[in-house]
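Our next item is chain A:
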Amino acid sequence: MSFTTWTRRAVLGGLTATLAATALPALAQTLEKSSVGVLALSSSGPIFIAKAKGYFAKEGLDVELKMFTSAQQVPVAVASGDVDFGVTGLTAGFYNLAAKGAVTIVAAQSRDEPGFPLSAYVATNAAYEAGLTKPSDLKGKRIAITTVGSTFHYMIGILGQKYGFTVKDVTMVPLQDVPKMVSAFKGGQVDAILAPSTVSRQVVADGAGKIVGWAGDETPWQLGALFTGPKTIQQRRPVVEKFIRAYKTALAEYHAAFNAKDSSGALVKGPGYDELVAIIAEATKQKPEIVTAGLPYADPQAKLLIDDVVNQVKFWQSEGQVDKTLEPKSVMDLSFVGQ
Partner candidate 1 sequence: MSEILRSDALPSASPSLSGPQPVRFRGGGFTVRRHPWAALAAFAVLIGLWEGASRIGLASPLFLPPPSAVGAALSVMVTDGSLWLNLKASLGRIAVGWTLGTLGGMLVGFAMGIGSLARAVGVPLVSAFFPIPKIALLPLFILWFGIGEPSKFATIGFGVFFPTVIATYSAIDSVPRNLIRMAQSFGLPWRSILRSIVLPGALPGILAGFRISSSIALILVVAAEMIGAEYGIGAFVLMAGNLMQTDTLLAGVLVLSLMGLTIGTLLSLLERRLLKWR
Partner candidate 2 sequence: MRLLVSDLTHRYEDLTVLDGIDLTLAEGEVLAVIGPSGCGKSTLLGIAGGIVAPTSGRVSVEGPLPDGCLNPITFIFQDFALLPWRSVEDNVALVLEHHPLPTAERRERIETGLRRMGLWEFRKALPKQLSGGMRQRVGIARALAVRPAMLLLDEPLSALDAQTRELLMDDFLDLWRREKTTALYVTHNLDEALRLADRVVVLSRRPGRIREIVTVEEPRDRRQAPSAQAHLAEVRERLWHLMKAEAQMADREIAHV
């Protein structure tokens, strides 16, 4: 569903076990139990860090990580009460759950930010030669996405808002998952795809197309969020507060290590870089070089791009995919991050 769907290497029972073993057994008895649904992706890094470095335990929480394979499953698991918290990308499906009072955003996760290559617009060689050389040229083209209502769908929407076209001006071809998108792309069935950086770079390496731009550079937006159920906020507010404090500690470390730039604006390794890469690599079962290639930007205070979230809700409402009666601000409760 969101840009995270393509990674199917997840659900590793061993992962939870490994992480559980690192928690201090003596403390475990007095800790309050909690759980969080995540995908095995670098964007969940702050959660992995908070767990591995014992920040949750320090707050008195015994947090269990539950791994999911698709972004759609995480808010559903929160809504059903299978997990207390979730972190993933924001989709139309998420806002529909929010509209039914099942989930509430409490803090930011990663976002698309200039200089951080997360999602690329990739043109086929033929389309490139025919003049599709920059993102604004996507108007009027056939673009493969995963699904209607996905993060890619929204990325086309905001690109259009920037360059003065609407999603009606492009032909979106929903193909459900990345392998089918790549197939259609290589077969010349579409002019372009919107794809995660690893996939985009692979397609370019295969000689099948060219990257014409990055969503982060064109249209920075709030890609993901930390969310929980309204009931949890009501009934277990201290747990939410503790969770977010630990999350923010990890997030600040993450930001310092991965999002630091020098005076020229180039990315540099911040403090604890290698240690944190190792933690994420182990949690996602990825090679460190893959992890370092796709580390997204995250706000150090977990502050949300509120205007963008409002824009997202309005966009989905204009597309007819989210209930028109949903008040955009009602999907978030930002008292925990002081916004």
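Quick note on the criterion: contacts are C-beta pairs under 8 Å (C-beta built on N, C-alpha and C of every residue); 3 or more make two chains touch, one makes a residue touch a chain; residues count from 1.
A quick word on the picks: all candidates are chains of the complex that A comes from, given by their letters.
Computed from a predicted model, the values in this text were never measured in an experiment.
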item: Given options 1 or 2, the chain of this complex that touches chain A; value: 1
item: Sites on chain A touched by candidate 1 in the complex; value: 1, 72, 75-76, 79-80, 91-94, 96-97, 100, 102, 144, 147-150, 173-176, 179-180, 182-184, 186-187, 189-190, 321-322
